[in-house]
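Note that one protein chain is taken out, while the other chains of the complex remain in position.
For chain A:
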Amino acid sequence: MNEEDLRKAFRDVVASSPPPMDPGAALGAAHKARSRRRASVAGAVVAVLVAGIGLGAAFAVDPGGTRELLLASPSSSSSGRWPAGQTDATPTSGPHADRAAQLLVALTASAREAGFETSELNQLAEAHLDSSPDKSPQVWVYRVRVPVRKDGGVGVLLAEVSTPRPGEPEDPCVFANRSQGHTGAGGCKTYDVGGKQVGTAASTSIDQPASTTASYRAAGGWTVTVTQREDDPGSGHPKLDAQPFFTPALAALAADPKLLPGG
């Protein structure tokens, strides 16, 4: 296949497109986004105003204070407003960003305890609101990414922690399979980690680098999903000789209280 062949192939593929999208629906979605933006600007003004009358305490360095705020936030966030110090759904500062940073520290520590080298390069920690800011409870998702190195190879650990999401199933296999893109039962295996049930699912594609996911649903509905890959895609580094953890150890990591607030 040369460049011309590719151009032709692209034309052939796109020629079979579905019916046109609805401009009215697109405008409606744009209006909603504009409303959310206005609400967030209003929220920022409110945050600035209340900061002077005491809510600044929410930013206390005391990790216990932050912990309480984080645990309370999903059910106590007032409708249509962001937590103090935050102005949008993907904060880079404020309590939710702090929570993501804490998760990154915890996952990095676990990787090092297991004998891997880590570096800040290509690490990522982010928090985002995964529900409407106007609905209660708000659902926040924290994601971190930690490349791990051993014997010249590089793999990656990924953790995703979610606040309780109404209506989600209790079976941890649902989350593990979802992360791996499996449908139905998906070959999920459940491990008992000190009385906690952790679902694990592995990649099935033989021509792709191997990966495994472990998911744990904590009491109260928080979910933790940890995925490991034997490679760090896009990094250009050689992959590890094997995935970072054996599956039971990965399950134990997912159930580790350190990955949850208060752990």
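As a convention for this text, a contact is a pair of C-beta atoms (placed from the backbone, for glycine too) under 8 Å apart; a residue touches a chain by one contact, two chains touch by 3 or more; residues count from 1.
Note that in this section contacts and distances are computed from a predicted model.
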| item | value |
| --- | --- |
| Chain not displayed: protein name in its UniProt record ("Nonribosomal peptide synthetase MxaA", "Nitrite reductase (NADH) small subunit", "Acyl carrier protein" or "RNA polymerase sigma-70 factor, sigma-E family") | "RNA polymerase sigma-70 factor, sigma-E family" |
| Touch with the omitted chain, as defined above, among A:Gly24, A:Gly152 or A:Gly195 | A:Gly24 |
| Which of A:Arg99, A:Arg145 or A:Arg217 contacts the chain that the document leaves out | A:Arg145 |
| Touching residues on chain A - with respect to the absent chain | 1, 3, 6-7, 9-18, 20-21, 23-24, 26-27, 29-30, 33-34, 37, 124, 126, 143, 145, 158, 160, 179-181, 203, 205, 208, 211, 213, 225, 227, 233-234 |
